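Let me begin by presenting the structure, written as structure tokens, before commenting on it.
With one protein chain removed, the remaining protein chains of the complex are shown where they sit.
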Amino acid sequence: MKKIVSLGEVMLRLSPPSSQRFFQAHQLDLEFGGSEANVGAALAFWGHHVIHLTAFPDHEIGLAAAANLRRCGIDTSFIQFTEGRIGVYFLEQGAMQRSSKIIYDRADSVFTKVDSSKFNWDSILKDADALHWSGITPALSQECADFTLRALEEANKRNITVFGDLNYRSNLWNYGKKPHEMMPELMAFTNVMIAGTRDFNNCLDENYGGFEAAKSDLFKKFKNLKYIANTKRESLSSSHNRISAKIYSHDQTFSSKEYDLPQIVDRVGTGDAFAGGLIHGLLTHDPMQAIEFGMAAGALKHSVPGDVLLCSEAEIQELVVGESIGKIKR
Amino acid sequence: MKKIVSLGEVMLRLSPPSSQRFFQAHQLDLEFGGSEANVGAALAFWGHHVIHLTAFPDHEIGLAAAANLRRCGIDTSFIQFTEGRIGVYFLEQGAMQRSSKIIYDRADSVFTKVDSSKFNWDSILKDADALHWSGITPALSQECADFTLRALEEANKRNITVFGDLNYRSNLWNYGKKPHEMMPELMAFTNVMIAGTRDFNNCLDENYGGFEAAKSDLFKKFKNLKYIANTKRESLSSSHNRISAKIYSHDQTFSSKEYDLPQIVDRVGTGDAFAGGLIHGLLTHDPMQAIEFGMAAGALKHSVPGDVLLCSEAEIQELVVGESIGKIKR
Amino acid sequence: MKKIVSLGEVMLRLSPPSSQRFFQAHQLDLEFGGSEANVGAALAFWGHHVIHLTAFPDHEIGLAAAANLRRCGIDTSFIQFTEGRIGVYFLEQGAMQRSSKIIYDRADSVFTKVDSSKFNWDSILKDADALHWSGITPALSQECADFTLRALEEANKRNITVFGDLNYRSNLWNYGKKPHEMMPELMAFTNVMIAGTRDFNNCLDENYGGFEAAKSDLFKKFKNLKYIANTKRESLSSSHNRISAKIYSHDQTFSSKEYDLPQIVDRVGTGDAFAGGLIHGLLTHDPMQAIEFGMAAGALKHSVPGDVLLCSEAEIQELVVGESIGKIKR
Amino acid sequence: MKKIVSLGEVMLRLSPPSSQRFFQAHQLDLEFGGSEANVGAALAFWGHHVIHLTAFPDHEIGLAAAANLRRCGIDTSFIQFTEGRIGVYFLEQGAMQRSSKIIYDRADSVFTKVDSSKFNWDSILKDADALHWSGITPALSQECADFTLRALEEANKRNITVFGDLNYRSNLWNYGKKPHEMMPELMAFTNVMIAGTRDFNNCLDENYGGFEAAKSDLFKKFKNLKYIANTKRESLSSSHNRISAKIYSHDQTFSSKEYDLPQIVDRVGTGDAFAGGLIHGLLTHDPMQAIEFGMAAGALKHSVPGDVLLCSEAEIQELVVGESIGKIKR
Amino acid sequence: MKKIVSLGEVMLRLSPPSSQRFFQAHQLDLEFGGSEANVGAALAFWGHHVIHLTAFPDHEIGLAAAANLRRCGIDTSFIQFTEGRIGVYFLEQGAMQRSSKIIYDRADSVFTKVDSSKFNWDSILKDADALHWSGITPALSQECADFTLRALEEANKRNITVFGDLNYRSNLWNYGKKPHEMMPELMAFTNVMIAGTRDFNNCLDENYGGFEAAKSDLFKKFKNLKYIANTKRESLSSSHNRISAKIYSHDQTFSSKEYDLPQIVDRVGTGDAFAGGLIHGLLTHDPMQAIEFGMAAGALKHSVPGDVLLCSEAEIQELVVGESIGKIKR
Partner (left out) sequence: MKKIVSLGEVMLRLSPPSSQRFFQAHQLDLEFGGSEANVGAALAFWGHHVIHLTAFPDHEIGLAAAANLRRCGIDTSFIQFTEGRIGVYFLEQGAMQRSSKIIYDRADSVFTKVDSSKFNWDSILKDADALHWSGITPALSQECADFTLRALEEANKRNITVFGDLNYRSNLWNYGKKPHEMMPELMAFTNVMIAGTRDFNNCLDENYGGFEAAKSDLFKKFKNLKYIANTKRESLSSSHNRISAKIYSHDQTFSSKEYDLPQIVDRVGTGDAFAGGLIHGLLTHDPMQAIEFGMAAGALKHSVPGDVLLCSEAEIQELVVGESIGKIKR
């Protein structure tokens, strides 16, 4: 069992059931989700001690959000509760050639006003093995960017391995800062990055022609960087994808199997499941096993409704080795 | 058939089913509602031509909100669609001694930025018989206050009867103005007010000792004022209320029957149903019939889930005369 | 265990859930029900051998209707399956002061074309103890009237006790015959009638001033008549009724307890539950026990969703003696 | 924005959820649908002014049916409300090798008694750009055939483009007339026909060997005919189809892309979505764009539950150009 | 119509809806199922007289279990009701690469204590054409093994054809006996066996190298044996299988078509549907038709939720001949 700290916004996820469009919905399925907490939940489900740092409103729905993280096994002791609103995302699941659609309603959530000075960093990071952040957080507000930076500095001071999913999203970064004004400093603290060429170009304001070019430059630029992982996804339709992943050290490349994924149940959170699996693999095994475990976790997430993976280590391991796929386990 | 114009915010209403608390909800019932549109929907259901003025985001949920008004029979031709968010209210239905709980998440909705100059007032108010506003709108933002004022001025110019439900709510009025800085001007344009002593005291910054005192002062102060109506509600529990209503002209009082209401299904929108019934009654009959019709409409709304009354004129009339209550109609 | 034959139409019952109005329904609860089959289902649930005679369409929904009777324990061996439609009734459950509403869509159902000559009366009535009919059947079509008459003649030939629930409904009888042209002949074969003054007046084209007058005339007119039972219902609202019942022999009267019934779950089929209980009581005990058992069965039905009672003999008996009401039975 | 008039029956659609068979259903999903109104709803969703002409019962479910059309954006001002029943269709969704099954219960609906003389044709057709009918309507009753003929005559008088989906169904046409006694007259008024060889053979009592033969004869016979469109569907299973379409003018052929459609959500209404898209394309663009837009609309409908398309013009256009298929749109 | 007797445990089946994992379920779909009763239900649905022998607790859920069999058309007259518990199985439906998972909770159910001496074998087996058992029953308890043996002896005495699905399950057989101590005796009474090499090896404590070797030895060993049938299943994932089947007489082999089955709805009970179809085919037609009918029944079951087939003989026959697959039947 490792100790891992994750940080990021957790939103109320509201989603029409049974392939309905927003226009025809009369009920919405209620879940809670957020990229970094999804990673944390996967890790907690496998038995790690995961502390998630976030902020919720001090009303009933904020309490329910925290309870939901606790249910997944996450340590919620350090969450901030203040007056305000919870970020919301409305998710319309796609089907066939019809795309999934997310309407974000997250502006001015209490998380965007998170106060990094109020966290007890000594308690939080004591004996921690890893910290996980994503590029979504610094994109939300100056407070969120400061919070990320502080967390990374504190982790760095204590020699805690830092994982970062760059996850560039063009419709965020509305508070004034540009990605390249904030991200390089955060990347400098990061030991394992999950990212593709587009992320690198946007975060560093570069114009790399391809992943190879980006990769070798990155390993030069960032001395703390040990691994870069990225995933490849072919979207035949909302219901049918193909995915695979690679992880690169300074001088080696490890490739996962490719998974063919027709009949997708829920595509949201599959990247987070991959990230969780990768962290688990790197903390407990080697890069080859990590990339296979991560990709199998990512593949399995497509079959689970909601934001969170909820698959056991044994189930994922079975997929890695290709055992008893599609059987009824009794 | 009369033509009536109503104005006000319509929110997304999200509510746990089956007496559940927020903490335990996994699905939320989705409806749309707002005090003034609820009034409009009741009137449209009875065959009147009702135009509702509001603003929605130009995304799928905004379109669904407008579609829902149209379904209720409301003319949605003049609604503004702009970029932004829709106001939301989370409703936990109470039961027994446990109170209902509303968490508002309506700040910065597109409605708070409504642009009154973009409405085609000539078309909207052409041949209109009545306009209905409530004290919620001017409490939301300066734009909303301006919008209300403009609507009342335009109505006044055209000799359209103005109905206003003062509906003072202490947790609104956060944009800088105080009620008494805005409401008196609006009240001056209003011919029929629905309000109680607390509303008058807050809106006028007065300290009336009781309703009688308020009433006589009001009729003096506001020369356009023809009627004041108010309701009395005794809350034995969330599941059991008793209600009655009165309407006052300058020199007369008309009282409705009292309704005993155990086994309440949905208490939200009952005041709006009363207001709708009152407007219908005054536009088509006399004050005595109006107060009875309004109160019966308000009583029946307690039995209908959602924000909107959805009862026919005949059903309400049957309750007024006390016919076939509790029978199975075949 | 007795053998009882019932006859009558079984309809598809479609009903909006959770106190919704038709206008707002997006799903309908599906059940099957019909007055006489409801009586039969209650009796089958208590262990009697009940044969129900009816007709269904020979399509999937007709098969489902028969399966549902079988599930309740009814012997469906003699049901006719022919091409055509199933009768439907749309039920909107009332609440509080809002009435329940039934929209019938039963015209031209296969039952209205039932062919009484195709039933094997010898097999059906062999060793039968009782036959139950209601005044709904002869009101539906000439074929249905003929079918009822034939069943009663066949039962009479074999000295089987005939129970009839007169159940006059003004919106039926549309096929040409008037009640008094058909009902007296059927009543003449009937040993136990469930009816009130209004039923008698309509079925006999009489104008009895009250129940006493009707009753004594009835016992004179119909020599086979042994008992008349009737129920009294006070409808305070759709959610709150009070009921009691009496049974009269030629010279005696037996009265049940009165039940106060707030918080009604489903009012439909409560009269049928009473009839079932009464038949059970008269077949196995005496009139006093029969009227108490019947009324307790009728009272309990108010707490069970759907058309059918689904309460055991022991549960009803407990209510008769007033034991452990409202306890949790573990 | 164009003005389009459609006419036809709208039925109550009742369907077991979650791949259930009728035999096991305990709830039915409630929708409203009908071929021509589905076409109208697609067009209204894209911003056109669509008037739908139909008849509903004057009870609560009839009102709900009209409200549902209004929700979709259809102008319901000219709908007739009379006493009677609403047509019903029970739909069991197929899956895999199991076929979908529809049980119609539409005989004697109020629509079959529609009174064409009561429509205000001048108001309805004023400034209309197009009228859409289908071969289902004249198949239902003499009144419906007369209604269709009258509508086409009135449209023809005013030079309104007439679209007709021949849609021959062998289990209709039960009121005495044969298709070839009615359809040729209606086809003579029609400018754009959607039909295949089988439709032509049945409607004209011909025996064309193939589509080419039919097509050239049709263009000769019907002087008003400008375009014939037809679709090709390969049904691998209830869950997997392949579709494409062509449109023919007198001397040209335009072919759409073929769409492979595994994991079908709802196959009903896909032809209507195609028709709607085709009408939109022909009214606003050219035949090539029309056939691609129509087929993309038809393909997308397979992913949307219910009878109605509910996809925006932009979504369909994206599929036409093959952009961002299967992505999550944020 | 044939008369068939089946015997075996029927369990309460509890299953999270909509691809949910146990961890996230808040409701469970309730069904009843058991291998042999599933076979019986398929046969009853096709019009055969099927008696199922089992035991249920004498409480409300036991009654519901019997009612459910009756609904499917099974004769439940001979079921034993005693004090105790009902066996339960919790089923988590798999999806994509995620396996289905069954948690059994069947120990000490009343069925494991079934008293074979209390069945009236003369009545039960009078004029019976066939008896069906499976290898699950003798694996449950000594009482169950005795019960199976007794049933087979009684059937054998009366020259009733005995069908047996060996169905070896390694996690049963916990009461002391080993399969080979019990099964050979039961197999000796069996005329038609459904089994594969693994079943034979375990039941006979043999080590056959392959099916051919097993088969020829079996026909030598068991003089009553007329046919062996077995199925082949390729599991590409939980959502995609391929299946086919063969039946062998002493000297002939009959092979079914292969079915490709993507988009699986419910895989449970597909072997039972096959067995039911095979029995039907052998009782009413020849081995070639039996193996095709059986496999088509098994294939169709994948599209029906629940344990039971619920497809008509005509539907299966259509799949056998490949007619109208994937069409909408109107």
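Quick notes
First chain written, first letter: the chains are A, B, C, D and E, and each begins at residue 1.
The criterion applied here is as follows: contacts are C-beta pairs under 8 Å (C-beta built on N, C-alpha and C of every residue); 3 or more make two chains touch, one makes a residue touch a chain.
Keep in mind it's a predicted model, so treat the numbers as computed, not measured.
Within the whole complex, touches from the chain that is not shown fall on A, B, C, E. Contact with the chain not shown here comes from a single listed residue; of C:Asn156, C:Asn201, C:Ser303 or C:Gln317, that residue is C:Ser303.
The missing chain lies against chain E, touching residues 14, 17, 21-23, 25-30, 59-61, 63-64, 67, 85-86, 88, 90, 92, 101, 103, 105, 107-108.
The chain not shown here touches chain B at positions 18-21, 23-24, 94-102, 104, 169, 171, 235-241, 262-263, 267-268. Against the chain not shown here, chain C presents residues 17-18, 259, 261-265, 299-300, 302-306, 310-311, 315, 318-319, 324-330.
Everything below uses one rule, namely that only the chains that are shown with their structure count from here on.
Any chain bridging chain B and chain D, meaning touching each of them, is among A, C; the list is complete.
Common neighbours of chain A and chain C under the contact rule above are B, D, E. The interface holding more C-beta pairs in contact, when C-D is weighed against C-E, is C-D.
A rotation of 120 degrees, rounded to the nearest 5, superposes the Cα atoms of chain B on chain C.
For the touching copies chain A and chain E, the fraction of interface residue numbers used by both falls below half; the interface is of the different-residue type. The chain occupying the central position, as judged from C-alpha centroids, is D. In this assembly, the C-alpha centroid of chain A lies 44 Å from the C-alpha centroid of chain B.
Contact of a single residue of chain C with at least two other chains is seen at positions 21, 23, 26, 67, 101.
If the chains shown are joined wherever they touch, the resulting network has some other arrangement, not a path, ring, star or complete graph. According to the touch criterion at the top of this document, the contacting chain pairs are A-B, A-D, A-E, B-C, B-D, C-D, C-E, D-E.
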